[in-house]
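Then we have chain A:
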Amino acid sequence: MVKNSLIFIVLIGFAVLLADLFVGFNGNTDLNILANHYAVSGPEEVGSANLVTAVVVTYRGLDTLGEVTILFLAAAIVSFLLKVEAGASRNRKLRSTSEILDTASRILVPVIFLFGIYVFINGHLSPGGGFQGGAIIASGLVLMLLAQPAKEVGHKLITLVESISGISFVLIGVAGVLFAAGFLDNKLLPLGTFGTIFSAGVIPVIYIFVGLKVGAELSGIITNLHENQNEA
Partner candidate 1 sequence: MVGPIYIIAIALGTAFSLGFFKKANSNFSFAFMLFAMAFMTFISGQWLYAFLTQQQETIQIFTAGFKPPFSISLQMGLHESVFLSLINIIGLLAAIYLYDQLKEKGVQMMMIFVLLFMGLNVVIMTRDIFNLFVFLEIASIATAGLIILDKSINATSAGFKYIIATGIISGILLIGIIAIYYFAGSLFINDIIKLNLIYVKGGAVAVFLVLIAIILELKPFPANGWALDVYEAAHPGIGAVISAASASAGIFVLAKILPIVGDSGYYIIGLIGIITFLGSNLLGLKQDRANRLLGYSSIGQIGLLLTIIGLTPYLGDKTLFIAFGVLISHALAKAGLFWLAGIVNSEYIKGWAAIRRKPLLLVLMGTFIFALVGFPPFPSFFAKWELIMQLANNDKIIWLALILIGSFIEGIYLFRWFGYAIKEKNEDLPEFPIKLNKVIPVSIVAAGLYLIGYYTGLAIPEAAIINYIPLIFIVIIFALDFLPAYVKNSISILGLAYYSYTIIPAYFENDMLRFIFVVIFLIGGILTFIAGYAYKGKRRGFYPVALIMYVGLVQIIQAENLLQFFFGWELMTAGSYFLIIRGKKSMAHALSYMLFSMGGAYLILAGFALAQQGQMSLSLDVLNSISNNAFIIISLLMIGFLTKTATLGLHIWLPGAHGEAESDVSPMVSAILLKAGVFGLIILLISTIKNIETVSIVYILGWLGAITALIGNLGAAFQEDAKRLLAYSSIGQLGYIVFGLAMMTHLGWLTAFTYTINHFMYKAILFLTIGAVVLRVGTHNMYEMGGLIKKMPFAFIAVLIGIIALSGVPPLSGFTGKWLLYNAVILKGWYFQGAIAFFAGIIAFLYLFKLISSIFLGQLKDNHRNVKEISIWFIIPIYILIIGLMIFAAKPELILQPMGDIVAQYFPDGGLNWDGGLATTPIGNWHGTHIMIIVGVMFMLLLTWLVVLSRKAQKVKQFNIVYSGERPFTPETTHISYNIFAGYNKALGFLVMPWITNFWNFMSDIIHDTAGFVRRIYSGNGQTYLAHIIIYIVVVYFVFFN
Partner candidate 2 sequence: MNIDFNKLFFTFLGLMIVLNWGLLMSALMRKIGARVAKRYGIPWFQPWVDLVKNYAIRSQITHGVMFYLGPVFRLSGGVGLFLFMPMVFGSDLWTNFSFKGDLILILYFQFFGMLGMALGAGEGGQPHSFIGISRGLSQFTTIEVPMTLAVIAIAVQYQTLSISDIVAAQQGGIMNWTVFTNPFATAAAMLSVLGAFGHSPFNLVKAPNEIPIGPPTEYHGTYLGVLRTNAAILHVVEAVLFMNLFFGGATTWIELIVKSFLIYFWSVFVGMVFPRFRIEQSVAWFLKIPLILGIIAIILL
Partner candidate 3 sequence: MTEDNFKMSNKQEEEVSKFFAPENEKRKVETPDGEIIEINPLQDYFSDARPKVHHPNTSKVVEKFLNWARAESLWVLGFGTGCGSIEIPPLLTPRFDAFRFGVQMRPTPRQSNVIIISGYLAVKTLKRVIRSYEQMQNPKYVLALGSCTINGGMYFDSYNTINRLDYYIPVDVYVAGCMPRPEALLSGFGKLKELIKAGKGEKANEYVEKFDWYKANQKKIIQDWNMPDYNW
């Protein structure tokens, strides 16, 4: 009890801290210079209709690379930690699912995959992007694994997709240094016509790789967790 009240006091202190932080916050009425630059010049400089995508993939491309790396790291750690010894997965006892779920999933999963691909291909045009698309792909996988617990997903494939897309992302970045103005420069490819699918320079390309990679990474995490489900 004493401990909890102490924690409560500390929380109040923390709340005061946050209150101090935001006490002057009254909502923005206008964009700051940076945001304004993005909003005004973004379409011309990057050619992406989705300004968030422009920021994410080009202006702050290094962050994105980091982000992808974090997911990659997480996937690697998860796969390292949860590596199932060969043969151990055979002994898992899993409850079988209903026929309806099974059938529905068989129909739905490809659709979800397709939707995911749509989302990351159109990342520079509409809401969405590589991460979102990848997450959707992974959610399809979750559905598949929930509906068909016994199904084994090839780790090899996942790794391959992951590695190839990752390397491609890095290579694009390096190509920016070599052939354009800097690392991850968007102008490696022509900007194309604003608002069409083949526009915004390398953004769609990057987003495809990001999408694949995120999808693969999340899938990797999920499969690893899944395979550990009933273990021991």
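The candidates were selected such that all candidates are chains of the complex that A comes from, given by their letters.
Just so we're on the same page, a contact is a pair of C-beta atoms (placed from the backbone, for glycine too) under 8 Å apart; a residue touches a chain by one contact, two chains touch by 3 or more; residues count from 1.
These figures come from a predicted structure and were not determined experimentally.
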Original post:
Which one of these touches chain A in the complex: 1, 2 or 3?
Top reply: 1
Original post:
Can you name the residues of chain A that touch candidate 1 in the complex?
Top reply: 7, 10-11, 13-14, 17-18, 20-25, 32-35, 37-38, 45, 58-63, 65-67, 69-70, 72-74, 76-77, 79-81, 156, 159-160, 162-163, 166-167, 170-171, 173-174, 176-177, 180-187
